[in-house]
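Working notes for the structure below.
Missing here is one protein chain; the remaining ones are kept as they sit in the complex.
Just so it is clear, A and B label the chains in written order, and each chain counts residues from 1 on its own.
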Amino acid sequence: MSCLQTLTDYGLRSIGQGVRGLPKSDITLCDQFVLIGSGMIWNVYFAIIALFFGFFAATAIAFAKNSPQAILRVPSSIFIFILRGSPLFIQFFIVYETFVLFPKIGIDLNLIFMEITVETRWLTRAWLGALIVLFLNTTAYSAQIFYGAIQSVPLGDIEAAQALGLTNKQINKRIIWPTMLRLAWASYTNEAIFLFHATALVFFSSFPAWQQKGDALYYASYFADKTFNPFVPYPIIAMYFIIFTIIIILIFNSINKKLNKHL
Amino acid sequence: MFDFCIDPQNLDGFYWWSCYLTTGKHISFYTSFFVVFALLIVTVPLILLFGFLGAIARQSRIYPIRIFGITYTSVVRGVPDIIFFLFVPIALDQGIEYLRHKFKCSEWVEPIRQGNDFVVCQIAKMPMGSSDQWIHDTYGFFLAALAFSIVFGAFAANTINGAINAVPPAQIETGVAYGMTRKQIFIRIQLPQMWAYALPGLSNLWMILIKATPLLFLLGVQDIVYWARELGGTKTARFTYPHSDWRLGYFIVLLVFYLFLSWVSEIFFNKLTLKVSKGQATLNGTVGGTIDYISVSDDEVRNS
Partner (left out) sequence: MTLTKLITGAALIAAFASSAFADGHTIRMGTEGAYPPYNFVNDSGEVDGFEREVGDELCKRANLTCTWVVNDWDSIIPNLVSSNYDTIIAGMSITAERDEVIDFTAEYFPADPSTYVALSGASDDVTGGIVAAQTSTIQAAYVADSGATVVEFATPEETVAAVRNGEADAVLADAAYLSDIVKASNGELSVVGKPVAIGGGIGMGIRESDGDLKATMNTAIASMKADGSLAKLIAKWFDGRSVEY
């Protein structure tokens, strides 16, 4: 079987397209590259969605932690402490075990415009359940980074804004937020890389793989098990992660350039 | 453990629990908490060592060494630690045995790779096949510690490298003006000065290291996660203390343990950071008074 054929058969296997049965014997290098690469779709999906929503949630929580009002500051501090103080591995386990306890029903949400059915069953699926854990996790880590950056915003900048008669809201939006992003960006880049790497844990700890649809590590360990040789699939997945890590760094660096354009 | 534990079937309540929680297996669970501490104690000096070597390599003027330093720090940081742990310890193990084999059994004629098998002569085995199990366990533990150190050493190298570069150029220029050599400047100015800059990154690394320790069980070390899963699993009547699936309970114990460890570490590093940054021209060192807009509470300052 040619490698092109393998690509059409298994290129989208991780999302349920293509040939159903995984290769069982005569496993070629091509099989391994294609399927592990196919699994990367999941890693990229988790990373992009969690980072996107996490960014906004983290900004809100960072400002909440910085708030003089205890009702905002205390809950956000506790949230950050618990999520940052415990291993992601254990968070996955505990959240999964909690989600399976929920009754498996559809809850009808009656919104004004439409009625949607929320299936609690989805919470135990990796695409939603694990995504929630990753989202909460990156929110907490990023919030702490942003909070540290807010604290480092030069006081002179704020005083100058106050002298110009800007309101607190305007100061937040025009002075603190942009400066915070600039100061935090290097650390935030690291956090994005860590989060991306953490996506490898999803199918490895608690969340089950359905119909052999899993992430890159799921397929890598499948091959390690089938070929009994860990020295091929794991370096392949390592290579994929290095490539994607470089892409993350390039994207974040170009954003960083935009943030610092005026300097 | 206790005298009344001979017949657990007839026990209930307090007595059942006091027997259950003191079984040999539970004692292994409790001792495995020390494995976590032992790992941290063994790896921290190694991480700093690898970090220094990596940073120095990256600063080196000799091209191959510099390339090695850059490759080490960027490749290792680009791979999730979990994937690294899945094949590097086995590779390390085989590498060590291969070298010992070449050295000790040069008369050996059979190939080391026989099909799928990796076979070295008996005296090259690490540890020897006849050694007690605790020697095997200890060796496995040190291999795991080495793997951790290689991974986190790359992060430390990156932090230390950044910190060395962050030392103000004026200080280095002063050194040059005094007629110091490059080496002297490095040892007398850059190294002592860089600590203040490296501390936030290193403390962050420590927090990450703590939270990576549950991955120890992947390396075949019987750590707290291994025992929590083992003890929490459903126990049928075949066991002395049958119970249903209690894994959630055991994992909550682990959660509390890690939260406690992180909490103690945060307090320690906050104190240390304040101490080191005192007198430094950074905001941590100078921001004392606050304006009413931002509430800066010193005990919550953390550089991530």
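Definition applied: contacts are C-beta pairs under 8 Å (C-beta built on N, C-alpha and C of every residue); 3 or more make two chains touch, one makes a residue touch a chain.
What you see is a predicted model; the values in this text were computed from it and never measured.
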item: Visible chains in contact with the missing one; value: A, B
item: Residue among A:Ser2, A:Ser25 or A:Gln69 touching the omitted chain; value: A:Ser25
item: Hidden-chain contact residue, picked from the options B:Phe33, B:Phe68 or B:Phe118; value: B:Phe118
item: Residue among A:Ser14, A:Asn43, A:Gln151 or A:Ser205 that touches the chain left out of view; value: A:Ser205
item: Omitted-chain contact residue, chosen from B:Ser28, B:Ser60 or B:Asn270; value: B:Ser28
item: Options B:Gln59, B:Ser74 or B:Thr240, residue touching the unrepresented chain; value: B:Thr240
item: Residues of chain B in contact with the chain not shown; value: 23-25, 27-28, 90, 93-94, 97, 114-120, 122, 125, 128-131, 133, 136, 217-218, 220, 222, 229-230, 233-234, 236-242, 245, 247
item: Chain not shown, touching residues in chain A; value: 20-22, 24-25, 100-101, 104, 124, 204-206, 208-212, 214, 221-222, 224-226, 228-230
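Operating definition for what follows: only the chains that are shown with their structure count from here on.
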item: Chain A and chain B, separation of their C-alpha mean positions in angstrom; value: 23
item: Of chain B, residues touching chain A in the complex; value: 75, 77-84, 86-87, 90-91, 116, 207-208, 210-215, 225, 247-248, 251-252, 254-255, 258-259, 261-263, 266, 283, 287, 291, 293-296, 300-304
item: Chain B contact footprint on chain A (complex, rising order); value: 66-68, 77, 81-82, 84-90, 93-94, 97, 141, 144-145, 147-148, 150-155, 158-159, 162, 168, 171, 187, 193-194, 197-198, 200-201, 204, 217, 220-221, 224, 228-231, 234-235, 237-238, 241-242, 245-246
